[in-house]
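Note that one protein chain is taken out, while the other chains of the complex remain in position.
The first chain written gets the first letter, and so on, giving A and B; residue counts start at 1 in each chain.
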Amino acid sequence: MVSIYARLAWTWTRAAAAYPGSFVLMIVLGFATTALDVAVILVVFANTTTLAGFSRDEVLFLYGTASLAFTVCDMFVSNIDRVSQHIKAGTFDTFLIRPVSAWLQLCADRFNANRIGRVLQAGLVLGYAVAALDLDWRRAWMIPVMVITGIVIFSALWTLAGAVQFVLTDAPELVNAFTYGGHQLTQYPLSIYARDLVRSVTYVLPLAFVNWQPGLYALGRDDPLGTPEFMRFLGPAAALALALAAALAWRQGIRHYRSTGS
Amino acid sequence: MIELDRAGRSFKVQRSLVHAVRDLSFTVSPGEFVGYLGPNGAGKSTTIKMLCGILTPTSGTVRVAGLDPSRKRTTLARRIGVVFGQRTTLWWDLPLADSFELIRHLYKVDRAAFRSRLAELADTLDLGAFIRTPVRQLSLGQRMRGDLAAALLHAPDVLVLDEPTIGLDVVSKAGIRDFLKRLNAERGTTVLLTTHDLGDIERLCRRVMLIDHGSLAFDGTLGDLMATAPDQSSIEDVVARLYTGSGAT
Partner (left out) sequence: MGHRVITPRRCKTIPLYARLVRYGFRKHATYVAAALAGAFTNSVFGILRAYILIALWQARPGLAGYDITDAITYCFVTQAFIAPMQLFGGGLGIPERIRSGDIALDLVRPAPLQAWTLAEDVGRAAYLFLARGIPPMLVGAVVFGVVVPGGPGRWVAFLTGFALAIVVSFGWRYLIALSVCWLVDDRGVAVLSMVLTTFFSGMMVPLHIFPGWLADVARSLPWAAMVQLPTDLYLGKAPVMETLAFQAFWAAVLLGLGALGTRAIRHKVVIQGG
């Protein structure tokens, strides 16, 4: 599976690299686009020293972990959200006549290597935040765990977004509220949001486990909203549960397509 | 090689049930070259989609190369080749050669076998001049030759063609027909071909099946088909009679 994905991705990258000028430009601009979110954080903290009890560097830490996970998915999985485009153009059948899973083919479809600029930007911010925060190194193991958890959660979210488009063919933009919205939500400490919203992203759509719950552990802080300590470690379980739900939804989506032909 | 037993496919359209295909039964033996005719909306595409596992039948059974397409879609994919005339299965922005290379990996074709098969296909389909060109820049005839090669690189036992000559000029059409004829004769590949071009049928198909309103209206040799009408009728007349005739019943 991995080798086929790599082969597809490599072929697209080689085709794009035929125009080295725009390839490099797009990497730089991808960097700039995601840097906008950091600019907002910096502007906010030019006006205050803490936001809902969190310092600038702590917010940058949350931003960095969420964005690193998100941009990796943006690069490797997000192409799945073109399901409705393919259905409308009649090109979806092509994915079904090949002996490889349609999910894998769609994720690799038009693989865009210049999105690496966004990943680099997120990685740099995380690197800065970790260096600036002077974290307890005995808790540092949580950082890679939370990034991987985040990657699984966002991949699952994108897969759900793709699955939904089998039904909502005319309104693909709806799913952006959950994918890009999920990224927007996780850039800040969840303590800024209303309790009901935080509850729903903890117990229904587990975005709180991308970086908030495990992040509190890594930062050595208690949850201002008072969830118990063991919740900090539930990320991988929540990610797996969501991934399972996404896989089922995707299968259901394909089944729906195969029973309607559209 | 292809067996349909009372296969049916219905769709819900605005709360009423539409039978795109109903009680369709036929068998295509290995090595046959069958033309599959029918007016627009008769159920040709639905049949083809059921053969490749894109659509699951609502009733009856479908078997292709001994497999149930709706359950074994990806296994079947290695044994069947599919060409859609209306749209390409190639990667639009990639050079043709890159598309072939990807297909080699997707279908896990052994490198040596791939090389010799590609060389042969490039030769017979005359792909050499444009194999490095991105697919979007190819002419329709070039693209169709590329699509045919792509569908055959994994040496499928069955080739399903959905209007492969649509929109092609006379020369391109002749080239494609010659190629298909040889493929069937020399390699014994089973071919099912839908078309609106009766020239394709006359030149290629020993057997003709005609579907209308979702069920089989005729199944026999080209000679049988011609015999259903008065002498001196052209094939166009014969088919038109069948289309309108079965439409009236």
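Side notes on the structure shown:
Just so it is clear, contacts are C-beta pairs under 8 Å (C-beta built on N, C-alpha and C of every residue); 3 or more make two chains touch, one makes a residue touch a chain.
Every value quoted in this text rests on a predicted model; they were computed, and no experiment measured them.
Considering the intact complex, the chain excluded from display touches A.
The residue from A:15, A:192, A:225 or A:240 that touches the chain not shown here is A:192.
In the complete complex, the hidden chain is touched by one of A:39, A:89 or A:237, namely A:39. Among A:4, A:29, A:135 or A:243, only A:29 touches the chain that is left out of the view.
Annotation for subunit A: contacts to the undisplayed chain at residues 19, 21-22, 25-26, 29-30, 32-33, 36, 39-40, 43-44, 46-48, 50-52, 168, 170-174, 176-177, 180-181, 184-185, 188, 192-194, 197.
Keep in mind that, in the parts below, only the chains that are shown with their structure count from here on.
Chain centres here are Cα means. That of subunit A falls 41 Å from that of subunit B.
On the subunit B side of its complex with subunit A, the touching residues are 11, 46, 49, 52-56, 58, 70, 73-75, 77-78, 80, 82, 84, 86-87, 89, 91, 93-95, 98, 101-102, 105-108, 134. On the subunit A side of its complex with subunit B, the touching residues are 3-4, 7-8, 11-12, 14-15, 90-91, 93-94, 96-101, 110, 255, 258-261.
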